[in-house]
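Heads up, one of the protein chains got dropped from this complex, but the rest are sitting where they should.
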Amino acid sequence: MRRVALAAVLLLAACAGRQNVLNPVSPGNRQVNTLFWWMLGVGAAVWALVIVAFLWASLRARRRTREDLEVPVEPVPPEANRRATRIVGGLVALTAIILLVFLIYDFTVGRALAAHPSRALTIEIIGHQWWWEVRYLDPDPQRIVVDANELHLPAGDTVQVKLLSRDVIHSFWVPNIIGKRDLIPGYVSSIFLSPDRPGVYRAQCAEFCGHEHAKMALPVVVHPRDGFSQWLQRARTPAAAPADSLALAGRTVFLAGSCSSCHAITGEPAYASLGPDLTHLASRRTLAAGTLVNTPGNLAGWIVDPQAVKPGALMPANALAPRDLRALLAYLETLK
Amino acid sequence: MTDPVRPLPDAPGVAPGPAAAPSPPPPLLDADALARDAERLEAVWRGPRGFWGWLTSVDHKSIGKRYIVTAFLMFLAGGIEAAMMRAQLSGPLRGLIGPDRYNQIFTTHGSTMMFLFAVPMMNAMGLYFVPLMVGARNVAFPRLNAFGYYTYLVGVVFLYVSLFVNTGPDAGWTSYVPLAGPEFSPGHRVDVWAQLVTFTEIAALAAAVNIIVTTFKLRAPGMSLNRIPIFVWSQLVVSFMIVFAMPAVATASTIQLAADRAVGTQWFNPATGGDALLWQHIFWFFGHPEVYIVFLPALGFVTPIVETFARRRVFGYTAIVLANITTGFFAFGLWVHHMFATPIPELGQSLFTAASMVIAIPTGVQIFCWIATLFLGRSRMTTAMLFVLGFLFTFVNGGITGVMLASVAFDKQVHDTFFVVAHLHYVLLGGAVLPLFAGFYFWFPKITGRMLSETLGAWHFWLFTIGVNVTFFPMHILGLQGMPRRIYTYLPETGWGGLNLLASAGAVVIAVSVILFLINVWVSWTAGAVAGPNPWASSGLDWATASPPPVYNFVHPVVVEGRHPLWDTVGPLAVLTGLRTDRREELITTTFDALPDHRHQSPRHSIWPLYLALCMGVVWIGSMFSPWFVLGGFALSLLGLLGWGWQGSRASGPELVATPHDLVEAS
Partner (left out) sequence: MFSRSPDRVTRGLRALRPRGGAPLLLATLLLLAAACEREQRRFVESPPSATPTGQLLTVSQLQPGPAYITADVEAPYDDNAWAVSQGQTLFTSMNCVGCHFHGGGGIGPALMDDQWIYGSAPEQIFASIAEGRPNGMPAWKYKLSDQQIWMLVSYVRSLSGLIPKGARPGRSDHMMLTTPPTSTAPAHPKMTTVP
């Protein structure tokens, strides 16, 4: 845990704004950002005017004593009333005009966001309690890449993301790139991401989905365009059998023990789809859906007692013998 | 009760009122006769004394006070839950509360504040003050009123007992399926939520029909529709909204969610053709009007306070009434703006964006009218007025973020984040709780006969308003920085720690201010300055009787000659005599012009409301465990209905009041 904190402090300096609506890295989000600042500015002005008007109207000629209340209440002179009617009417009209302008502005932004290319790389994101399954689709089923808890995108390109859920409603949201869209069981919806600045951003599930809703994050890595195709190429390679004996023993632990009843590794006889695919576990930045920095120590802690990190997570505690654990870690480290 | 009154003749054929302008004013009722009438009314309207009398009371003031006290206790309970959440969130990875407990706490916080505090509190203020403001002796259906309160009370006890035995609902106050469905919420936790909703809906419906009929049929003679106080208008509009909104959620929670969970219906199961989104549509069809159900009555508190302290009749009465009605109408056309992140066609979303922006206009009309009223008068800054200032300061902020949230593009960014948490607390604390406190300072003398301390009140105001803003303003920024709602913790690397700590510090300030208010209530209640019938020299009929009002409210029905009876009439108020004082007789007037129509006998004290509410408890709580409880509970309630009907049959049929119908037109 201390290691996480330390890493976090270091990260914070480097990655300020990596999960921030006000730091847009896609053309659509920039428009939303401009819309936001306009609405904020005009709204703040309206707010200030209302408060000033109220203060001025009520403090202008205050009555100071309680006896002041006893004076009879006179009717308002008709000309003052008429003037007030004109002013109030004007203000209401002004409000309506401001709202109308914003309405039109919002519609234009909405239209711009709705535009999308006809052909794009399609990524399928499937929400699970409490992790993300990410599938890079391809017409050739052999070339589909299944990954988890990390999303890789090319910069300067548009990617279609299809959203599905296996259990309850989740919500996919990368503040820097795009607004959120719910993953609802029984529905398939899709959105288009077009990040244009490489970097690592953070997404987090935005719809309450049970115990570990708080720890269901998704690091989003935006590669330069070439970097992305290289990454995808590498991700297509299945896991190779480990060379050293400790890792080989770990492979046995994985396949004969309980790991393989939930997790899959491409290239090995482990096909279960209950938990995240582990083919490239060692090259991921984080563990447990963005909760822990991916270090051998954290991984060991997570395997032995996941409930201490994510109470309620569906992964059970694994009472592995120390040697088995060490072997398993050595094996998992080979899954680049 | 020694209000100076002059009588209007109750014999037919005598033309009253200032139409016969030069004629001398009718003689004042003589004080002895008044005292005699008051004594008789007291004997007839007061129920039995002691604990039995307390249990069987059907007096709207007695029930209203219990409602207010219970709802305020719920405010405190919800506040304690909020404090626990703020403690847990005050720093990253804090381990005070685990996710399982936290989910129960935040769900209970939301459910308490919406279902057990806000709506009942607004209903309670209506049930207490609407009869007084329209000059009635009681609400139209006194036993239904008591029944509604006890039903609500059963719901309160039920939720909190459940929470203490680890069965608190934990799927959020919105209980989205499938998370709240049978598979992902095993056990009885969500059942508790579904049944709690049933209790509060029934209580709210009971209050709503009561307020509607009281307003339409029990008004003082002469109080035509265009003379109804704004407070009563807002209660009326809200009551109609309750009648349309509450059945939606009762259907969703009782017929659909509870049935899905208990007997395996498939409303929300996509595998069998059910639809998870259906829940959101039905829930928000109730859920959005709910916000206005809480907020319109609060605007109704502001108007009498503003006009009283500005010493001016409110500017734009008609505009404000129409604004209330428009808001009530549009409130039903906004629900999809809670669902912009779901796969709903763009065109549909645009429609709801437009509606969400339009609804800002009627609220703006009300605010402009208050400012104009203040501008046309000279005001006195009492604590109640300070709270109105705090209300504007906070609520307008929430209104503006509300307009921002109406934009689909922006809403998709901040939906379900702390930005929305900030917005909804600005709207509900700013738009409902601050006016409510203003109302407490304004009407406390009427309820208790004593004034609240203005000094402590000012402290309460400043601490509360500052606390609210310090707590919730940073949440806007947290939301923009990506912090989602309903998370029990967050990682240090997110950088949300500082602002969360600030928000938690603000929560401490709020807690201190509420404690100050409780001290103020306690001290003022026992030793506060004694208030006369009308300490603020206000204009409504509620101030035309003693503080606290006698059990029968008014010795004789007051004849109303304008919108502001106590300001319009120079000298004593006209009254209508001739109602019997030897039984609980009240005057029914016509719906539009409030002409005296017929007499009606109000029911006596009764134990059956309590009995029936407990039967309801057996039915709904028992239905979680076995269908036999439903049958048994209905069987038990038959006895109650029999008793209720039997008692009711003793009331005599209506008979016409022998009063000329041109009475009001003449005045």
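Here the chain labels run A and B in written order, and each chain numbers its own residues starting at 1.
Following the convention adopted for this analysis, a residue touches a chain if its C-beta (ideal position, glycine included) is under 8 Å from a C-beta of that chain, and two chains touch if they have at least 3 such contacts.
It should be emphasised that the depicted structure is a prediction, and the values quoted were computed from it without experimental measurement.
Screening B:Gly91, B:Pro247 or B:Pro548 against the full complex identifies B:Pro548 as the residue touching the chain left out. The chain omitted from view is touched by exactly one of B:Asn269, B:Gln413, B:Asn520 or B:Ser623, namely B:Asn269.
The chain that is not drawn here is touched, among residues B:His60, B:His109, B:Arg137 or B:Arg189, by B:Arg189.
Contact with the omitted chain, checked across A:Thr34, A:Thr108, A:Thr252 or A:Thr295, is made by A:Thr252. Listed here are the chain A residues that touch the chain not shown: 113-114, 116, 124, 126, 137-139, 141, 144, 162, 164-167, 181, 185-192, 211, 249, 252-253, 256-258, 260-261, 273-274, 305, 307-308, 311-312, 314, 316-324, 327. Interface with the hidden chain, as seen from chain B, comprises residues 49-55, 61-62, 65, 100, 161-162, 164-167, 178, 181-184, 186-189, 260-262, 264, 266, 269-272, 275, 343-346, 447-449, 525-526, 548, 625-626.
As a convention for this text, only the chains that are shown with their structure count from here on.
Looking at the complex, you find that chain A touches chain B at residues 1, 4-5, 7-9, 11-12, 15-16, 19-22, 29, 31-32, 35-36, 39-40, 43-44, 46-47, 50-51, 53-64, 66, 68-73, 75-76, 80-81, 84-85, 87-88, 91-92, 95-96, 99, 102-103, 106-107, 109-110, 113-114, 129, 167-169, 171, 173, 175, 178-182, 184-187, 189, 202, 204-215, 217, 290-291, 311-312.
For chain B in complex with chain A, the residues that touch the partner chain are 93, 98-100, 103, 171-172, 176, 178-179, 184, 270-271, 274-277, 308-313, 315-316, 319, 341-343, 346, 349-350, 353-354, 357-358, 360-361, 364-365, 367-372, 374-376, 378-381, 385, 389, 392-393, 396-397, 400-401, 403-404, 406-417, 480-482, 484-495, 536-537, 539, 564, 567, 570.
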